[in-house]
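Here's the structure we're looking at; comments come further down.
A protein chain is absent from this complex, but the other protein chains hold their places.
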Amino acid sequence: MSVALEILSWICIAAGGAFCVIGAFGLIRMPDFYTRVHAASITDTVGVGLLLLGMLLQAGLSLIAVKLVMIGLLFLFANPTATHALVKAALSRGLAPLLAPGEDSSKR
Amino acid sequence: MFAAGAAALLVALALALVRAILGPTVFDRLQAANTVGTLAMLMLAMLGFLTGRPEFLDLALVYGLLNLLGTIAVLKFFRYGDLGEPGEDAERHT
Partner (left out) sequence: MLQLTSLGIVLYVFWILLSGYFEPFLLAAGAGSALAVVLLSRRMHIVDREGHPIQMIAAVFWYWPWLLKEIAKSAWDVSRIILDPRLPISPVLVRFKPSQKSQVGLATHANSITLTPGTITVEASQNEFLVHGLTRSSGAGVIDSEMDRRISKVEGYR
């Protein structure tokens, strides 16, 4: 493996790990459920994507790489569905979202 | 380098666990559980590289599927009280 690829994959893994931590930190910091979901979606998209990309660069062209791509695709297709189901259930259950001042929730 | 990635994932896991314990609503806990599942899947893939055993990727794939199913199953159970009776939602919305 060339040095450039090695460095690139190192950067990807470091950045992915950082985004995962940022997303989890947002999960703690955000004030209500709906905004927490936004924070978690950072972990679920960029964190996962960059970490998988970093591992993909390490794996090279092999079946391992194919499986990593499969995990990534599965994630990009399936995770929004789970998030959407969660948020929809929360709203239909009557969990009122915290809105910015001036935004009327009765408008919805 | 994989060890550094795994360490970052562990930190994120701890933060997500704190949110799962704090709550306050069941949806917060479910979102935290979903995030924990995501991170656990990444952790499995990382461990596979760390120990040089790529078979772990198959486990990660299955774990990713179970994560989605688990969230939706718990959600459905919480909403209707059981896992049966499909189509209840569709009927209500037509």
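Each chain gets a letter, A and B, in the order it is written, and its residues are counted from 1.
The rule is simple: contacts are C-beta pairs under 8 Å (C-beta built on N, C-alpha and C of every residue); 3 or more make two chains touch, one makes a residue touch a chain.
Computed from a predicted structure; not experimentally measured.
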**Report entry** Hidden partner chain, touching residue among A:9, A:58 or A:83
**Finding:** A:83
Query raised in the report: Which parts of subunit A are in contact with the chain that was left out?
Result: 19, 22-23, 25-26, 29-32, 34-35, 37-39, 41-42, 45-46, 49, 63, 66-67, 70, 76-77, 79-81, 83-84, 87-88, 91, 97-100, 103, 105, 107-108
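Simple rule for what comes next: only the chains that are shown with their structure count from here on.
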Query raised in the report: Quick one: in the complex, what on subunit B touches subunit A?
Result: 1-2, 4-5, 7-9, 11-13, 15-16, 18-19, 22, 25, 27-28, 30-32, 34-35, 38-39, 41-42, 45-46, 49, 54, 57-58, 60-61, 64-65, 67-68, 71-72, 75, 78-79
Report summary line: The answer for subunit A against subunit B in the complex is residues 10, 13-14, 16-18, 20-21, 23-25, 27-28, 33, 36-37, 40, 43-44, 47-48, 51-52, 54-55, 58-59, 64, 67-68, 70-71, 74-75, 78-79, 81-83, 85-86, 89-90, 93, 95
